[in-house]
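Apart from one protein chain that is not included, each protein chain of the complex appears where it belongs.
Showing chain A:
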């Protein structure tokens, strides 16, 4: 009966136009519709599938501004049991290491955690480093980019998928898993799920509640900062290669020119 913590995050809808704020190059969270990150929905779904098969409890954990409650509610509507929400103005502009420290401390507040599930990369920050840093901080094995997760007793088996191919990983619990796009199709919250979510407990914590000094987090002491931001440039026209029997050679020539092969 594994106790699972799922990390969720409110992100701007990828359909809407996203901007960084002009003043400090952090995400302008007001300019876009916010939604539960799709990859987090998959993380929640995976936790729920494990719970449905083996029992246990699913806690969602979110570090983010007050608006993150919507993402938390969605995860609870899908069927998670309870939530922990770390919300503190001091967190504004925190880097991945600071954020991971806060998450690690918050995971410590949940009793008897067997498994932490996260999405492998959020659609906003895209650093993709939080699950690994978190595992280091917690001293748990990390099984990232999972496309399949199996729990057998105190063992976890993961099929990891990256550009290099598939790898089969095995570790003992507790562990940190990050899931990829192909892990599952997340469910829609049902009417009953949405109604029930309104009554589920959400514990709200500040960084002080986690025993962290406010000076250790936030933009001022971040280990990385965004110094400049520019919208994605329009795609340049591609180069057309006419195949006159020598298409293969021409493509190879191009790739060599680009130092790709």
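As a convention for this text, a residue touches a chain if its C-beta (ideal position, glycine included) is under 8 Å from a C-beta of that chain, and two chains touch if they have at least 3 such contacts; residues count from 1.
Heads up, the rule we're going with is that contacts and distances are computed from a predicted model.
Looking at the choices "2,4-dienoyl-CoA reductase", "Serine kinase", "GTP-binding protein" or "Type-4 uracil-DNA glycosylase", the name in the UniProt record of the chain not drawn here is "2,4-dienoyl-CoA reductase". Of A:54, A:162, A:190 or A:224, it is A:190 that touches the chain left out of the display. Residues of chain A in contact with the chain left out of this view: 15, 33, 185, 187-195.
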